[in-house]
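Omission of a single protein chain aside, the complex is shown with its protein chains in their original locations.
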Amino acid sequence: MQPFIHIDVANSEEVIPLLDARSRPLAGGTDMLPLMKEGIVAPERLINIKRAGDLRYIRADEDGLHIGALTTLDELDRHPDVRRDYTTLAQAAAEAASPQLRNMATLGGNLLQQARCWYYRGDFHCWLKGGELCHARDGRNEYHAIFDQSPCVAVYPSDPPAALMALEANLRIVGPQGARLVPVAEFLQPPSAERRTLHTLAPNELIVEVHVPKGPSGSVYLKAMDRATWAYALASVAVAANIRDGRAHNVRIVLGAVSNRPIRALAAEELVEGQLITPELARRAGETALAAARALEHNHYKLPLTRNLVAQALRDIMAG
Amino acid sequence: MPKVVKTTINVEGRVSEQFAIVEGAELPPWGEHEELGIVGYPAPRIDGAARVSGEARYTYDVQLPGMVYGRLVRAKQASAKITRIDVRKAKAVRGVVDVMTYENVPDIEMSGRQTRLLSDDVRFAGQTIAVVVAVDPYVAADAAALIEVEYAERPLVADPEAALAADAVKVQPDKPNNLLNGKPRIKERGDVAAGFAAADEIAAVTVRTPTALHNAFETHGCVAHWEGDQLTIYESTQHTFGVREFAAKKLELPMSKVRAVSTFMGGGFGAKFPGSAYTLIAATTAKRLRRPVHLMYDREGENLETGNRGQTLQQVKIGARRDGTLTAIEYSGISEGGAAMGWLPMLEGPASMMYRCPNFRSETSGVLTNLGPMAAFRAPGFVEGMVGLEAAMDELAHKLGMDPLELRRKNIPDTDQLEEKPFSSLPLDECYTRGAAAIGWERRSQPGSQSDGRYRRGIGMASQIWWGGGGPPAYAEMLLNSDGTATVMTGTQDLGTGTRTILAQVAAEELGLPLEQVNVTVGDTLQGPFGPASGGSVTTGSMTPAVRSAANDLRNNLCDIVAQMRDIPQNEIEIRGGMIYRRDQELASVREIMRKLGDVMLQGTGSRGPNPDDVSVVTSGAQFAEVEVDTVTGLVRVLKIVAAHDSGRIMNPQTFNSQIYGGIIQGMGLALTEQRIVDTERGAVLNPNLEFYKLPTIADVPQIENILIDIPDTKANSTGAKGAGEPGIIPTAAAIANAVADALGVRVGTLPITPPRVLEALDAQ
Partner (left out) sequence: MIEHGPHKTAITLEVNGLPQFVDVEPRRTLLDTLRIDLGLTGAKLVCNMGNCGACTVLVDGVAVYSCLTLAVECEGKAITTIEGLAQDGVLHPLQQAFVQHDALQCGFCTPGQVLAAHALLARNPQPTEAEVVAGMAGNLCRCGAYRGIIEAVLSAAQQTGPQQ
C-alpha cells in the first residue's frame, strides 16, 4: 500500500473542496483498503468521511425513505421501517458480506464497490484496470456476466443496489456545482473506454443520500451463493410489486450479478404485470427474463439459476 | 537399561523398519476394562486459557529485540528463466537491510521441493524468487514492489490431464512424460481378469476431486535468532525435532547448537514438515545481519507455494457376485503433484484394503504440472481414493439391487490384505450398526425417489480405514517438583489437536496425581527428548505410551523413596489422587513427602515400546450423511453427519470429538465448496485467498453426532489409544457425494459439488 495523507472531516461540506482525481473519500474502507493493498488504486489523500455525522441517518417519512450515505449495511438490515416497507433492501443488506463487514460497510461505498473479478483483483493488467484485454472472457469466468454489456464481463458485485433499483431509488450527489439527483438505474453503467468503472460518479463528487420512494406493498431479495453465507452472489433477484386482489401491479424485477450492472428484466415485468402469478407464469417470467442472456464458457449454470430465482421470487412475493 | 529394538512403523501407508531405543520394561497395556479415573474422561484443554486469552504466542507472534521482517517475493510467471533481477531500487529503500535472490543466497543444496534456496528457474507462478528484509513489514513490501525481474518465458502446462499428452510441455527436464518416477505405480494381487469374469455385476465410475489448499490459519514460516553460536528457530511446524535436524544438517551446525521451538501452532494439516528453504534463508540472514529475522508467508504465498492436496482423476471398477461378494477391483488414478512432487499419495489405499477382495489391481500416477507443489494433506490419497471407491460401491449396490450398507457389511475384510496379517482390532460392523441407527438409514430411499418440490433429500455413507497406531521412537521425561506438581517434558508438539491435554491425563493417571497438578511442556527441543512428527495420526499412539512409561518410572522412584523414608515395603505403596497410601491407609500427600526432601526433583524417563509383529494396527469407521439439495439455487446443505470411528481407547472424549468434527468439516469443504481455480492457459491460480477459496462457514456446518466406539486396542500399545486426526476426514466427502447422488438420482462425479455442478446436473436430467 502506498503512503497517503489522511484527512478527517467533520461534515459533508468540508469534503467537496478536498476531492479530486488523486483524493478519495474513505468510508468503511472495506473496499478501499483491499484495492489499495493490491495496488489497484493509490490515492494521495484519503478523506475520512466517517466522522461526518450529517451523512449517517435513516429517515422514513411521507416521501419515502432517506438514507444517509454513511449508513452501514447493518443499520439498514436492522431498521424496522426498512424491514417492513422496503424488505428487499433490508434483505439485500442482510445477505451481504459478514456481520463485521456490515458493521463497517456503508451504503455509499457499497454503491461504488469495484469489480470482484479475480483477474482484476489479481496480478493482471486487464481491460477494466486500463489494459487492453479482458482476461476473463477467454479465461475462467464462472462468476462472470451472462449479459454482455462492455468489453469487460465482470459482474457488478454489490447486493443492495439491485434492491434499490427494484425500489426505483435515487441518489443525491453533491459536487462543486451543487447537488444532482440521479436514479440508481442511471448511476450504475457499464464501463466504457474512457471510464473504466462500474459507476458514473465524478472524482469530485460525493454521494450524500439515497432516496427511496414510498415502497410497494411487497418486495423480496433472493441471493444464490456457493456456500451458506458470506459469499458474493452467483446471481440474485430483487422483485417489488403491489399485490392487489391477488394480482401483481407495478412489478419490477432486477437481476443482480449477471452483468456489469443490475438489470431490469422489462419483458418479464410486462409478462406478469396485472396478472395473477401462477407457478407456471412465474416460470415463464424466468425464461423471458433470461431470453437475451448468453453464457460464457464456465457459467452456463447462471442461466437456469437466474431463471429459477426470478420464478421463485415471484412465487414468494405472491405468497406475501 | 536402554534396549535397542527393531520395529515396523507405518506412516500414511509408507512402511519403514526402524531401530528404536526402549527404556525399561514395557508396561502391560491398560486392559479393556481397566478402571481409570482420568484417562478416558472429558477434560478441557490444559492450554485452553492461553489460547482464548491471546496469551499464547505462536511463531507469527514472536517478537525479539532488534527483529527485522522478511517478505517473500513471488514469481508472476509459471514457467520461465529469470534473465535479470535488479534489486538496486529495493535496496535503496530506507529501512531495507537485505535483499536475497538466487544471485546472492547461500549455496545450500536442497532435496525435495526446491533444489536451491532460491533459483532463476521458475516452475510455477508464486515460486519465491527473492526475500526482502526490512525493519518493518510495510517497508519490506514497498521494497519488494521495486524489484525488477525479466523473464525468458517458456511454454507451460497447468492441467494434469493435458500434461499426460504425448507432446506435452515438460515440467522437469528429466521427466519426459511428466510422471513422478517416470511411470505409474502398479499394485496387484490375485487375478483381476478372472475376478471380473466371475462377477455377476460390474460397476464402473469416474470421479474427480479438486486441488484443496490447506489454509492453516497460521501460515508457514519461522523466526531465526542467534545468541552467539547458538541458533534458535521458532517455526510453525509439525515436527520440532525435525526442524532442528534439518537446520543442523544443512547449516553444518552441531545439533547441540540448534534449538527449535513450536510452542503454539496455528494448524498444519500435513503441510508443515521441516525441509523448506525459508528456514535456512531466515537462519543465514539472521546470522549475517546479527538480528533476529521474522519470515512468514502471507496468505497468497501460503496458498501458492507451501503445498496442496493435488486434484485427482479416478476410475474405479468393481465386480461382485449376485450375493454381493466382491470378486475384483480395478483402480486407476492420477494425482496432480505440481512442479515438484516428492511422493505419490496412496490413492489406491482405500480400494486395496477397505473391503475384502482377492483380486485387485491398481495403476496410479503422480503428474507434474507448472503449479504449486503438493504436500501431505490430512490422510493424503485416502480422502480422494475413498470418494472413488465408495461411489463405485454405491453404483454396484444399485446394480445388484442391494442395500449399499449391506454390500459393505458383506465385504468387511478379515485381514489386512496389504500386509497379510490379522488386524489388531477392526470393529467396522459395530460402526455400521450404530451409525446406521443414528442416521435412520432405513429412511434411505431408492435413488431419485425423494425428488419432489424445491428441496431434495438424500442419505449416503462411506467407510474409513487408516493407520494411526504410531510407534517408536518417542520419548518423554517427567519431573516431580518439591510442591507435588509434576511436569511432562517431551519434544512433540500440539498443533491444536489436544496433545498437551491427553499427555497430562496419561501422566496424572499413571502417577496418581490430580490432573491440575500436571503440566506439560511440548514444542521445544531444549525442554524434552525426541518426539515424532505429528502426522499420519501417530502422535497419540506414539506419545501416550512414552509418557505413561515416564510416569511409571517416576512413580516407581517416588515409591522407592517413600519406602525408604517410612521403612515399609515398596510394593505396598499406592498413589491415588495426589495421596500416598500403604494399602488402604493414608500416609501423606505427595506434596508433603516431596517437601520433606527439600527442593529436589524426582525424575522419570520413558519411551514408546516396539509395535507388535503379528498384527496390523489400523483405525476404521464409517460416516453417514444426510443432505438437502435446493433445486432452485443448486446449493447442497449437509443436514447431519453421523460418525463412528474406532481410534482405540478414547483418551479424552472432548478433544476426540473436536478432532473428528474438524475432519468432518474439512471433508465437507472438499465435497462442497473448496477448490483451487486455475487459468490453465496462463498457469495462474485465481483464488489463492480466502475470498474465492471457499472454506465452510459456521452456517454451513451440519449437526454432527460422533458415536464413541471406544474399544482399547490392547495389542497396539500400552495405552490402547490410536490416532484420530485423519480418520475423521477420510469418509466425509465420499459419504456426502453418495448422499447427493441419492437425493438427485444422478451422480455429480466431480467434486466439489457446487451449485453450478448441481444445476448443470439438474438441467441435464
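Each chain carries a letter (A and B) given by its place in the written order, and its residues are counted from 1.
Basically, contacts are C-beta pairs under 8 Å (C-beta built on N, C-alpha and C of every residue); 3 or more make two chains touch, one makes a residue touch a chain.
For clarity, every value in this text was computed on a predicted model and none was experimentally measured.
Between the chain not shown and the residues B:Leu164, B:Leu526, B:Leu639 or B:Leu690, the one that touches is B:Leu690. Only one residue from B:Gly366, B:Gly496, B:Gly578 or B:Gly648 touches the chain missing from this view: B:Gly496. The missing chain, though absent from the display, is touched by one residue of B:Ala163, B:Leu480, B:Val632 or B:Ile664; that residue is B:Ile664.
Mapped onto chain B, contacts with the missing chain fall at residues 44-45, 48-58, 60-61, 63, 136-138, 215-218, 264-267, 269, 298-299, 495-498, 654-655, 657-659, 661-666, 689-691, 695-699, 701, 704.
Residues of chain A that touch the chain left out of the display are 1-10, 14, 26, 28-30, 33-34, 36-37, 44, 46, 48, 50, 97-101, 103-104, 229-230.
The rule we apply is simple: only the chains that are shown with their structure count from here on.
Chain B meets chain A in the complex at residues 76, 138, 141, 145, 454, 631-635, 637, 672-673, 677-679, 681-682, 684, 686-687, 691-692, 694, 696-697, 699-700, 754-757, 759-760, 762-763. Considering their complex, residues 1, 39, 116, 118-119, 121-124, 135, 138-140, 142-143, 224-231, 234, 298-301, 304-305, 308-309, 311-312 of chain A touch chain B.
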